[in-house]
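With one protein chain withheld, the remaining protein chains of the complex are depicted in position.
Presenting chain A:
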Amino acid sequence: MSQQEHVLPVPTAPAARQRTWGIRPLAPWQWSSLSIGSLLLLWWALSASGLVPALFLPSPAAVLTKLQSLVVQGYMEATLQQHLLASLQRMLLALLAAVGIGVPLGILIGVFPLLRHWLDPIIEFYRPLPPLAYLPLIVIWFGIGEVSKVLLIFLAILAPVLIATTHGVASVHSIRQQAALSLGASRGQLLRHVILPGALPDILTGIRIGLGAGWSTLVAAELIAATRGLGFMIQSAAQFLGTDIVVLGIIAIALVAFVLELGLRRLQRVLTPWHGKAL
């Protein structure tokens, strides 16, 4: 994790003694750009050489052209932006619900360990199941509307958030709790001023992991009679062998997920700057 960079002491050996094998050291972001760049180059080379037919792998130029038409004219009666917005809405709704339910529930479980024995089997029962496996049940129970789609994503996010919160609460140093109690903290104050902030780094990590799980459920969720959404767009395009649109959909999901992840990491650094520090 990125926090580790600050934990490790910066090497203080004189620069002249550092072995670089003649390569100028690169910053982490430069390495990442290099990696993405080489992937793009490989893509371009494969399609330009004609080794792979365009049906399997359209050229970067063709995908770019398609992008323009997706943005302007759209696909399946919605522009790329509208598909994106539909998916984002579902994701955010599911995220809000998962955090709104998972965090309080996780705290309850952390504070009353007996609850854990009751809830653990339920969570551990559904958590490893592939969402596609219980998708039919959700459709039968909740119909083919938005509720089922959001519910499927919600379930994917809930488990990591709940587990991380429970773990976070349980791992708040007992010395800190004792110190607060001996300074006169009531149970409520202990929760508000010690346990919640103490569990926050874990909760945020849980949300990050949950979002990842949520994205991987999006396509499954939009199998349910959707008319908009990136997952829907990809599936419909796949039925007509619109590989260019499939590729664009994949890139769009990856980009949005990446931006959200960066935002969350940022939030984590701002909200819990002590995370990963030796204390």
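As a working rule, a residue touches a chain if its C-beta (ideal position, glycine included) is under 8 Å from a C-beta of that chain, and two chains touch if they have at least 3 such contacts; residues count from 1.
Everything that follows uses one rule, which is that contacts and distances are computed from a predicted model.
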The complex has one chain missing from view, so what does its UniProt entry call it, picking from "3-isopropylmalate dehydratase small subunit", "Electron transfer flavoprotein alpha subunit apoprotein", "Lipoprotein" or "Taurine transport system ATP-binding protein"? "Taurine transport system ATP-binding protein"
Thinking of the whole complex, not just what is shown, which of A:V194, A:I207, A:I245 or A:L260 touches the missing chain? A:V194
Touching the missing chain, which residues of chain A? 173, 175-176, 178-186, 189, 193-194, 197, 200, 272-274, 277-279
